[in-house]
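Just one protein chain is left out here, and the rest sit where they should.
Showing chain A:
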């Protein structure tokens, strides 16, 4: 029994390590996609957030300020994406792809410029990292320490998910947001400023993706390296589709992807199962669930279509 509880603790801990960056980014993606703008650039926005977060934390010594700056940097790229896609009606996929190349390039460029030609930042001290909520409350090897003693930001991302659900479905702004993604022309005739709503949503998606990236460098690890964001952004986009473009669905999907990496960790114990098989777990489980359990996903009707005002 003890062993089962202990292993359960390890799985939950690994799940909570892998989930938050995905969830932040996925919630961001929800904003953008529901308002009708495809945002493939989530990965790039996470990378720039990861870099800016560390730099700000190193300069100020305050991890929360760093976390916020990571979000701002992501939001800045959200602005670029918004200008290109909304104001100029350019192809959203191309703009997003460009951001995915541009943002890591800029991050590495500035990293090399600031830190003596090294493409990794110095590592953060423990005080410069995001705090853990129950540090020292539970004994180190106990179940509750593995489960509850995670970063405050981890709790934050779940609270944020509830808030965003409320925003989407219980407020007039949420209704406008969803309507803009379905039929922008109809909204315009009702006096809703489509551009404004979409701008807010795309910038918010950049901000949240930036937070996701900053979480990785300020919590999971303690420095920026080009390899810290490898595919999390794309997994987040997959999670949103998986979760049928809703915040509550995205939470479930992100937890599910997180759980897969938790199982991976436990299965790697002692090498009784071939590591190559273990590495396949997330992908195989995803395909199986996608085919068997997830019904038809309805994409917002106006998603990906640039809306140009009729003059």
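By definition in this document, contacts are C-beta pairs under 8 Å (C-beta built on N, C-alpha and C of every residue); 3 or more make two chains touch, one makes a residue touch a chain; residues count from 1.
Going forward, contacts and distances are computed from a predicted model.
Selecting from "Anaerobic selenocysteine-containing dehydrogenase", "Ring-1,2-phenylacetyl-CoA epoxidase subunit PaaC", "BMP family ABC transporter substrate-binding protein" or "Nitric oxide reductase NorQ protein", the unshown chain of this assembly corresponds to "BMP family ABC transporter substrate-binding protein" (UniProt protein name).
The chain omitted from view is touched by exactly one of A:30, A:54 or A:84, namely A:84. Contact with the chain that does not appear here is found for just one residue of A:93, A:152, A:222 or A:248, A:222. Contact with the chain that does not appear here is found for just one residue of A:13, A:39, A:154 or A:205, A:13. Contact residues of chain A toward the unshown chain are 6, 9-10, 13-14, 17-18, 83-84, 87-90, 94-95, 98, 101-102, 105-106, 108-109, 112, 117-120, 123, 126, 132, 140-141, 146, 216, 220-222, 225-228, 230, 261-262, 264-266, 268-272, 275-276, 278-279.
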